[in-house]
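With one protein chain withheld, the remaining protein chains of the complex are depicted in position.
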Amino acid sequence: MLTKKQLLEVDHLKQYFPIKGGFLGRTVNHVKAVDDISFQIFEGETLSVVGESGCGKSTTGRAILRLDEPTDGTIEFDGVDLLSLSKRKMRKKRKDLQVIFQDPFASLNPRQTVKKILTEAMAIQNVVPKHQREARAVELLETVGMNAEQLDRYPHEFSGGQRQRIGIARALSVDPKLIICDEAVSALDVSIQAQVLNLLKKLQRQFNLTYLFIAHDLGVVRHISDRIIVMYLGKVVEIADKKSLFDNPQHPYTKALLSAIPTPDPEHKKERIILKGDVPSPIDPPSGCRFHTRCPFATDLCKQEEPQLRNLSMMKEGHQAACHHIEKIYAGQPPNEQSQENEPTLT
Amino acid sequence: MSEEIILDINNLRTSFFDDDGEIKAVDGVSFKLPKGKTLGVVGESGSGKSITALSILRLIDSKGKIVDGSINFKGKDLTKLSTKQIQHIRGNEISMIFQEPMTSLNPVYTIGQQIRETLKVHEGIGKEKGNKRAVELLQLVGIPSPEARLKQYPHELSGGMRQRVMIAMALACKPDLLIADEPTTALDVTIQAQILELINDLQDNLGMSVIMITHDLGVVAETCDYVAVMYGGKVVEYQDVISLFKNPRHPYTVGLLNSIPRHDIDVEDLEPIRGSVPSPKNMPKGCHFAPRCPFATDLCNAEMPSLDHLGDDSDVRCWIYSDRWDGDPEVNVVDQKTTS
Partner (left out) sequence: MFQFIVRRLLQLIPVLLGVTILVFSLMHLTPGNPAHIIAGESAPADTIKQIEERLGLNDPIPVQYFNFLKDAIMLDFGNSWRTSLEVSEELWPKFWVTFELAVYSTIFSIFIGLIAGIISAVRQYSFSDVSIMLVALFGLSMPNFWLGLMLMQWFAINLGWVPATGWGTPQQVVLPVITLGTMGAAVVARMTRSSMLDVISQDYIRTARAKGLKESIVIYRHALKNALIPVVTVVGLQFGSLLAGAVLTESVFAINGMGKLVIDRILARDFPVVQAAVLVIAVVFVFVNLLVDISYKFLNKRIDLD
């Protein structure tokens, strides 16, 4: 790839949800689900967004699809500012922006046959002439590893993995440019999950698809991504290509996250950083660096000042992390002002 | 194995009965758990692993029934005990924690009330002494400011904290055996790490035996000494944990290992198991795994193999290792493993 073409650019995106309360149901506060994040997706790549519950990864996906109206920021898709589009134009635009959800059962209409599900999507966007739609539906089913005999069945007659395949076929039916996969394989058994992951990779090669892959499982993410964004409490803490992120993580949260995953290899004992405490509430997030309440290296600076994403000499081009102390931690001399309760356990 | 065996399950069968007839959720499960060790029971949905766990404490709902087999725990067959006797064992000698910490505590009682209840029923401990013990227990599981927590209701705690409360409650009467049914599946990965570490530490300190029910082979590798792999209501392989990962014998175990997207190494293409997990309502006739197995022969499709003890301390349910094997005599299952 000489020149990568940018497909999506998210700039200073904010998504606040009001909390109603009090005597007259006034807005008393906001859940800052996504708080000023920016990133780009290039054509043909898979960009993953990872993080724990409440980090804002799914909210980001919903904001791009305008399933929620973002509070602030811009989203430019294929040269068009999505947030400035009218509802009608946005509906048309969804042809290029498809989504696959976690629960395939909930996202397929139980009263429609597979044929109806697939042809309806084509009819709404009017991408395929009417008389060709059925043939196209068969073709799609075969593309996702199913067959024409299954065209007249209903979603409940399929297993979870097959339903997810139908969801993928539906997304493909309108020839989208970007597919947002929101925890698309999380609910599947591991043997089925592997099938669906392989399918997604195959389809990407075949149709030059671009994925925004939202997931919490870092194994899945490593397998499918080109680049990865790590989010924590509505902020991007680190963004890097896959290799850099797994081999050379810089942010203490990324390191802890990676070390926390159980490795399916009993002989491989690694150093584990166990974070103390829970993720704080996004209603009243910590000041400064949002991770400082759990970070083993937090100093007064971290409590006061919000770190910006930075690229330093030991990081590859495009690799950025938002931490005040990257250099010191990298040099093996982390600042040592942390309070006792944040002390990590190393095992 | 020369160690003392604390739990010995033999040919356990648990079925559910509805209008369509019998559904064999657990169909002849056998395994042993040495004292002070952790046994992982691993499998995908519908494998019968959770029903096996619930069967041990006889907690299956009214439509289900243990139809055959024995569960020997410290010299008693749990399947033969009266309701009163099994109630005496539950929460006292054998405790259990569950997958959903968010819904496993009663929303209308305080944390203190729920912990004291266990102490009262098994040890007759009253409110004042109960509160003291409850504070100690909450400290033991690493809950900050335990005195204040006693008066809180479950909804005031996070998921990780609730799972700690569940563990505190389970440990109240110093059980010999802790059954953990997917204890970290609903939790975030950094919280999962905390809880797994806690269970490991407590086991070391208290000398408990643990059964860890999970679908995650990573969790198995990190916490278990022995592993029973379940598929379609049966144990298909039983080994110590190192051998299982190094030298898996059953084609299903190999398929499972090949399906995991690893976070620690690069795998170009996953080697998934073909087909889909069979429903307990509609199990294949022969070996339950045969329709998805790359080695399956006519024999596999016709007849279920038995769980046989191989020379090197592993038990495998597969025709490949029997005299009657009718496929390629040179077949080597372990070679199919794609990851190191």
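Order of writing sets the labels: A and B. Residues in every chain begin at 1.
Here, a residue touches a chain if its C-beta (ideal position, glycine included) is under 8 Å from a C-beta of that chain, and two chains touch if they have at least 3 such contacts.
Predicted model only: the values in this text are computed from it and were never measured.
Colleague: I'd like the shown chains that the missing chain touches, ordered by label.
Modeller: Touch partners of the hidden chain, whole complex considered, are B.
Colleague: May I ask which residue of B:A25, B:L105, B:I273 or B:I320 touches the chain that does not appear here?
Modeller: Considering the complete complex, B:L105 is the one touching the chain left out.
Colleague: Of the residues listed, B:A25, B:L78, B:M96 or B:I320, which one is in contact with the missing chain?
Modeller: With B:A25, B:L78, B:M96 or B:I320 as choices, the missing chain is touched by B:M96.
Colleague: Among B:M166, B:V227 or B:C287, which one is in touch with the chain left out?
Modeller: Spelled out, the listed residue whose C-beta touches the missing chain is B:M166.
Colleague: For the full complex, which residue in B:T14, B:T118, B:Q192 or B:S259 touches the chain that was left out?
Modeller: Here the residue in touch with the unshown chain is B:T118.
Colleague: Can you list, in ascending order, the subunit B residues touching the missing chain?
Modeller: Against the left-out chain, subunit B lists 57, 59, 61-62, 83, 87-92, 95-96, 98, 100, 103-109, 117-118, 121-122, 153, 155, 166, 169.
One rule holds for everything that comes next: only the chains that are shown with their structure count from here on.
Colleague: So, what's the distance in Å between the C-alpha centres of subunit B and subunit A?
Modeller: Averaging C-alpha atoms per chain gives centres 31 Å apart.
Colleague: Using the touch definition up top, name the residues of subunit B that touch subunit A in the complex.
Modeller: 44-45, 158, 160-161, 188-194, 196-197, 215-224, 241-242, 245-246, 255-264, 266-267, 269-274, 276-277
Colleague: What does subunit A use to touch subunit B in their complex?
Modeller: 52-53, 159, 161-162, 189-195, 197-198, 201, 216-224, 246, 256-268, 272, 274-276, 278-279, 345, 347
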